[in-house]
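Note that one protein chain is taken out, while the other chains of the complex remain in position.
On to subunit A.
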Amino acid sequence: MGLVVEGTALGAPQGSHPEPWVVGSNHSQAGGGHGSSISGIQIVTFKWHHVEAPYLIALWILVAGVSKMVVELNHSLTSVIPESALLICIGWILGGIIYGADKVQTFSLTPTVFFFYLLPQVILDAGYFMPNKLFFSNMGAILVYAVIGTCWNAATVGLSLWGCWLGGAMGDIDIGLLQFLLFGSLIAAVDPVAVIAVFEEVHVNEVLFIMVFGESLLNDGVTVVLFNVFDAFVSLGGAEIDAVEIIKGIISFFVVAFGGSLVGIIFALLISLLTRCTKNIQIIEPGFIFVLGYLSYLTAEMLSLSAILSIVFCGICCQKYINANMDERSVTTVRYVMKVIANGSETIIFVFLGISAIDPAIWVWNTGFILLTLLFIFVFRFIGVFLLTWILNKYRLVPLEFIDQVVMSYGGLRGAVAYGLVAMLDENKFNEKNLMVSTTLIVVYFTVMLQGITMKPLVTWLKVKRAAVTELTLAEKIQNRTFDHMLVAIEDISGQIGHNYMRDKWHNFEERWLCWFLMKPSARKSRDYIFNIFHQLNLKDAISYVKEGERRGSLAFVRNETKADVDFNKKFRANFSEIMPDIMADNMGPDHVPLSSILQDIVPSVCLDMHELDLKMRESEDFNAHHLLQQHLYRGRKQHRHRYSRSHLETNKDENEVQEIFERTMRSRLESFKSAKMGVAPAKKIQTKHQKKDKPQKMPNGNSTDKSKNHPYGDKDFEFSEGDSASGGEAAGGSFPMRAYRAEAGIVNPAFMAEMDPMDNMQQMQQIPHAALLPQTLTSFDP
């Protein structure tokens, strides 16, 4: 069953149809390929049925791909209408063609194909690329929305529809309370596929995004339970339902949800363990991920647990370990293939959602039912979100604002999952199945198309009310960026996330046990890549420091001009579409200038004389200055938005930038430390002594040791974990001479002196065998 002609089994036996081209034979006979009773050798035969099934599948995939290509031809169109909507339209056209040709809809999206072959990869993609930190720190809110929100939606929609039916608004249909509740539960769930598709066009802040996205993924647990429970109730008939059944229903929710997640986590462990051992078969490493991911989905399905939750958690939990364990090329392969199949599946899903509609057999129109459904899901979504947010805001650190709530409500799109569920209903039990199918399709189209199209204008309108759009001066631009950095720094200093005992405990546990168990030893070491950079940096500096000191024979310090040759991998910034206005930024200035045109410009490095009054010159100066700022200002962490995108793979330019900043900060600290130590001023005796003592230590026996390993610098995630001092550990940040930020003080830093006075500190320094990490040595006194 499936994509193929309904009713025809896969791999139908040959010989039911067309003739082979028979060369040298007078008549055509059935059984061309068999060669049972032929009159001559057939040189070429047309064996359609031989290949029918795979051919059609491949053909449909091709068609979907081509549709996507057609849709993306006109970029201005896709910026107004989301791609998903356009794909549905193409689906309609194709469906119309097929229907016209066959007089019956031979192809449609069947639940089997959808749930087994199209959905898993989309969800695996979502799980694998999930920004874990964000996800887990907002987990509470996400769960509230997913569980309570979905139940609320299901109950209210179902009950309201029932009420309206009782009131006669829908005319005469053969349906009951339970069926309404079932319908409510399947239509209530926000759909991950649709959400991504639309939110991709609309860039919202990361918290908001993760809320909607997380909710759409986790609500499957609820949807599955509700669906099964009500389905069972309908089968039992209304009379059999008593308290026991209801309690069983509630218990099944917990079992399904936690069970599903557990299955996913188990598979994640399996994957991680497996990748730990695949060093010799790196070429097929990526395959394991996909196969095991898929198996987790099927296993959960087999055990009647929530398959979506299973595969999501599988993706979420394994990402860190497999990224660490696998060879870099394998990681890249996994990422790309994941995107390819997820994107492909999504395209196919939307095209078929369109095609499936062109089938008069399923259409039952009941104005009351349809319109009321639309109304209720819309209204109750808003009410639900606002209510829950109001409650949540009392407990949240960062409250969700009005505009966020509006976007969240409006972004509650329904999609293919609802359609898949409704298509699975048994028509014998549900007499009005076709009505429900039709309604679901209408709901899906409405949300995906209308809400999708209007989402962006809505967001822009809401946002623009707060910000004035003017051309910014240089000072303003610089200052805006400074503010961003400032805020990030203050957030870090004030420990925004707060000390969560559980979280710290989890981190410690994870570092000690899980990483040891699941990661390759070599991976564990190289995870500390910041430490690597710093180590290299220090190594070089230490060497040159010693050389310099020896050469000069004095304490004068020469500023080390050489750049550390750490490999930065600066990737060329090709993708400027990333620079888009987002919902929170006030800065709407020249971000809109098409930077691709500027890209080709070579900024002249001529020194521009300020006093030149040539207007033309001034204009280009202005332009260059703005352009320089645009291109080269470091983006603050606020802008390192981890944008989950179905169609774009983020190249790690954020990482490069962070790397560079870190390196510079370390260098400047290192240098100030050195110059402070050397003392540009009269050297105190203590100082000299220290000097001499220190020198031998700084001999680079460079490998920094376990001292730094104790301290996790964090994941390779783009965000370093809150490996700030709270979780304990010596940081490379270390000694912080005031000099780093106080302007040219030619004086010996008293802060240093205070540190250096106690002689025993210095003794300890001597004993520490590890090398030149000067800043580190000062802080890492670990008695």
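Note that a contact is a pair of C-beta atoms (placed from the backbone, for glycine too) under 8 Å apart; a residue touches a chain by one contact, two chains touch by 3 or more; residues count from 1.
Methods note: contacts and distances are computed from a predicted model.
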Per UniProt record, name of the chain withheld from view ["Protein Abitram", "EF-hand domain-containing protein", "Spindle pole body component" or "50S ribosomal protein L20"]: "EF-hand domain-containing protein"
Listed residues A:66, A:387, A:450 or A:661, member touching the removed chain: A:661
Sites on subunit A contacted by the missing partner chain, in the whole complex: 395, 397-399, 467-468, 470, 473-476, 478-496, 498-499, 530, 563, 586, 603, 605-608, 610, 621-622, 624-625, 628-629, 632-634, 636-637, 657-658, 660-662, 664-666, 668-669, 713-714, 720, 723-726, 730-738, 740-743, 750-751, 754, 775, 778-779
